[in-house]
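Missing here: one protein chain of the complex. Every other protein chain is in place.
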Amino acid sequence: MNTFKKSIMHVGEMASGAKLTVPIYTYECRQSEAPSVYIQANMHGAEVQGNAVIFQLLELLKNCDIQANITLVPYANPVGCNHKNGEYTLGRFDPITGVNWNRMYHFDESVIAPFAQKNIDASEAEIQANFQQLLLDQIEQKLDHNIWGLTTGQRIAYQLQRMAHQADLVLDLHTGPISSKHLYCPEYAKESANYFDIPHTIFIPNDFDGAMDEATFCPWWSLQQAYKALGRNFVMGQGAFAKESFTVELGSQEQIDLDVAHEDALGILSYLQYKNVLNSAKFIPQKMTRYACYLKDYKALYAPMGGMVDYLAEFGKPLAAGEPLARILRMDNYGDGDPLHNVCLDKAVLPILHFASASVNQGTELYKVFIDYFEI
Amino acid sequence: MNTFKKSIMHVGEMASGAKLTVPIYTYECRQSEAPSVYIQANMHGAEVQGNAVIFQLLELLKNCDIQANITLVPYANPVGCNHKNGEYTLGRFDPITGVNWNRMYHFDESVIAPFAQKNIDASEAEIQANFQQLLLDQIEQKLDHNIWGLTTGQRIAYQLQRMAHQADLVLDLHTGPISSKHLYCPEYAKESANYFDIPHTIFIPNDFDGAMDEATFCPWWSLQQAYKALGRNFVMGQGAFAKESFTVELGSQEQIDLDVAHEDALGILSYLQYKNVLNSAKFIPQKMTRYACYLKDYKALYAPMGGMVDYLAEFGKPLAAGEPLARILRMDNYGDGDPLHNVCLDKAVLPILHFASASVNQGTELYKVFIDYFEI
Amino acid sequence: MNTFKKSIMHVGEMASGAKLTVPIYTYECRQSEAPSVYIQANMHGAEVQGNAVIFQLLELLKNCDIQANITLVPYANPVGCNHKNGEYTLGRFDPITGVNWNRMYHFDESVIAPFAQKNIDASEAEIQANFQQLLLDQIEQKLDHNIWGLTTGQRIAYQLQRMAHQADLVLDLHTGPISSKHLYCPEYAKESANYFDIPHTIFIPNDFDGAMDEATFCPWWSLQQAYKALGRNFVMGQGAFAKESFTVELGSQEQIDLDVAHEDALGILSYLQYKNVLNSAKFIPQKMTRYACYLKDYKALYAPMGGMVDYLAEFGKPLAAGEPLARILRMDNYGDGDPLHNVCLDKAVLPILHFASASVNQGTELYKVFIDYFEI
Partner (left out) sequence: MNTFKKSIMHVGEMASGAKLTVPIYTYECRQSEAPSVYIQANMHGAEVQGNAVIFQLLELLKNCDIQANITLVPYANPVGCNHKNGEYTLGRFDPITGVNWNRMYHFDESVIAPFAQKNIDASEAEIQANFQQLLLDQIEQKLDHNIWGLTTGQRIAYQLQRMAHQADLVLDLHTGPISSKHLYCPEYAKESANYFDIPHTIFIPNDFDGAMDEATFCPWWSLQQAYKALGRNFVMGQGAFAKESFTVELGSQEQIDLDVAHEDALGILSYLQYKNVLNSAKFIPQKMTRYACYLKDYKALYAPMGGMVDYLAEFGKPLAAGEPLARILRMDNYGDGDPLHNVCLDKAVLPILHFASASVNQGTELYKVFIDYFEI
């Protein structure tokens, strides 16, 4: 039976001096060339299902033939995880600054081209080792050698990123507000999307917007492109560039379900087996219709008015142009106006998630949908 | 077709001077002796389904033979209704003071005995008229003649209470956090609980704790008891004391469903028809098992530890002693402790509602359940 | 040099399993009959100056001749202490429930009369020991023997109260929002108010409203009155009833000042020396005009309108009837209404504190003032 080693990482301090800690579970593979896997959960406070998935992964991995180093990090953000505003957990941002916890990772594009220039003739193994070291050095530099300090969220993010940079496969477990399961997948790693048990995938380009998945694959993608500009071609997802990183959206926030987490874990193991992390053939991806679209076609719809929303559109079920996504109730208009307003779009969409509360202001993000989507 | 008159009540001002307003829909019955009905919704910000129920009531009442004056008040609390903390609406209390919005109504028990003494020989009609006037005078006094002012919540509550005091039947539409439908019913009005389409009823005593239902029936119940102490007997729910007041918990907060609201409205019309508010026979209470318990047996269970909760117990389904209500996940204990903890009770219960989020601190209210419950 | 022993009390757990801890500093006196002192700070999250005062007390007490057992507890409420909403610390209530952290202490009046009856002939020493044990037993019962659990705040409050019940002199260090220094003092302990360096005192009666000071002295005061009803007379503040408890309001919240804390600490030592906790004569109360009023004359003034407030009245400076306490700016009225509104009262007052923000809703607590105050 495999044993994961537990350790505790110290990522900050509160006003009372209370230490902010994160538990880390690691499995070290005996093989020298083994790939590395990094999986974290709960960077956004309300998105807790990933913790249950890590629980089920640990249970399932006990009896697997593991061919990789694996690091599992639940409760990745102890500030967000424990921060209540009313009955709910404040989901997405630092309560002091408003900055999204998943937009604080580091990527300095300016180092890419010089590295490629300098290492133009290096072997793939050297490239991999040296560039990884460069990424880690930058994180160390940020963490330790700055008299001006860094923000609460950066201190957490950089310590997580230090682990992620050492991995080849990175999964950041999130959820939507009220949501279907969906996957953010780099465009170059399309094939992998078929191995998760997730019916909706968004293919994302090489644009860094601060999130963990981007922070992990964008440096390598950019490096591959820098080499290409210098006339040396590598294939993303292979050799030194065998880096894949995903944001896995496990459904809705503010809830855990251990049985569903078991299924979620099986889907992740299916992907890991495909990537030879497991020496087995038992984790078969479920048969399902898998839809995908490009990030530019993953659209947010903002409430055209304030009101109280009866969300109608089902997730994952194609909705024809003109069909209502939602009805907005406006009791203040009863008797002398229009108390019910249907929200429609003039094109066919695939609804993926909606806002967490019936009560919306004009301009609240109501739905996110795929347009121009396709089966994969 | 019946027409409801719309008016706007001004209940306060925000820092920018923005006026806090509440829409009011009234139907005035031509008959002089007609009873009066008062229904409000959304006193707690996140409890919005009642607004949809008032919409459906207005639609359904268009074509009824109404034998009463009816006042319907959605969005009763414009501060709470519009107050977001993160994605959710701050549910239960004034964000500045923490005071529960539904604990600010007025009741001054000290006026009861002197009133009974003074009106010991009055006719029932006089008692009804004079006591109602006394209650209204007290509210006016609070609203208008106090150099020290009153709190934001009192100003709203008293203006609502002024309308409620003029009614014989009062319904305050709330919801639980994540919840079954349930009803708070005065002990003397037990019979009425059978006319709502609500499977769980809590019978409440004559104790004023600040809520709207209590604020409406406690004065009359106390008056009846004061007369009894003086040797004059009246029956609660009849004649001058034909006052009934309920808190109707319509299910879960943060959501509206117009179809369910239609059903909710039918149940309310069934009760109103029973009370001769409607001259019809078409609103028949649904056949269902109705469980009830006394308020002392409606128990809250607080989380025995911090953690993330997989809520297991189904609402309205009797749960045997020792069966788990919930499993609490504690990933920080994985590997060197107990990562899963079952929450059980040593007696049979009927689960009614649970907390709105998986994430709980030690001591967060986890479940509310009936013990020693019975069919009605 | 005196040494305080440090220990850590575990008062709860957050969702991630993070332990809520409180540091405790104790000095144990060698004398067997020594009195006990209990001082805590920061029960309300934003009221932090008391922590700095405990720091200065620890520094000053190093070189005093201490004749008592002393327990000092900074950061008494680790949830409140670390809970940010925007840049500020959520001050006064549990963010989940809205319940004021300083209204959760325990007092069960129903045990008083039976105790007096049963111990009618007991010696003073027996009364003191037995009644203290009864209070402690009740707290233990609450903490440990309840299948339904207790709230997050009760778990913290009861553990603090267990320490306070073992003390003869209890100080609960708070602050106002923006505030002068003031003191809540039991009516029977008036003389003691002259030994603190605090210019404003509120004399409070024997009514339990849930706060620490009341939770500590009300049981004894009630017991003394129960004995009196049975014909046995004791003097509050003497012998078995030598219990005093104060809420010390150190000025404004959201700030610490170590130099002012040194002065605050000197004032507390002046009181403790007067109570023979210190064998010295060096801590002399400052000469100042000390004003006091009874609790019924400590009045809150609520904003008569929404707006932005220019607070004018100086704390501690008598304000004549008709003089403005504040000007409220209402820019939305500029040009077609009254953009400036003076807030006045028709009686002379002594302003003590005001709201923490310029922006107020209609009904926000604007000022607290003494009326019918007097010099002591």
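Which chain is which? They are A, B and C, in the order written, and residues in each are numbered from 1.
Keep this in mind: a residue touches a chain if its C-beta (ideal position, glycine included) is under 8 Å from a C-beta of that chain, and two chains touch if they have at least 3 such contacts.
Only a predicted model underlies this, so the values are computations on that prediction, with no experimental measurement involved.
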item: Residue, one of A:26, A:119 or A:333, that touches the chain absent here; value: A:333
item: Residue among C:16, C:51, C:216 or C:273 that touches the chain left out of view; value: C:51
item: Residue of C:75, C:158, C:195 or C:298 in touch with the missing chain, whole complex considered; value: C:75
item: Residues in chain C touching the chain absent from view; value: 4, 6, 23, 25, 45-46, 48, 51-52, 54-55, 58, 74-75, 81-82, 84-92, 177, 254-258, 308-310, 327, 329, 331-332, 334-336, 339-340, 355-359, 361
item: Touch residues of chain A, complete complex, unshown partner; value: 12-18, 20, 79, 85, 92-94, 96-100, 147-155, 299-308, 330-333, 345-346, 359-366
item: Positions on chain B where the hidden chain makes contact; value: 14-18, 20-21, 75, 78, 81-87, 89, 95-96
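Just so we're on the same page, only the chains that are shown with their structure count from here on.
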item: Residue-number overlap at the chain A/chain B interface, same or different (half cut); value: same
item: Chain occupying the middle, per Cα centroid; value: B
item: Intercentroid distance (Cα basis), chain C paired with chain B, Å; value: 35
item: Intercentroid distance (Cα basis), chain C paired with chain A, Å; value: 47
item: Separation of mean Cα positions, chain B and chain A [Å, integer]; value: 42
item: Contacts with two or more other chains, residues of chain B listed in rising order; value: 85, 92, 308, 331-332, 359, 361
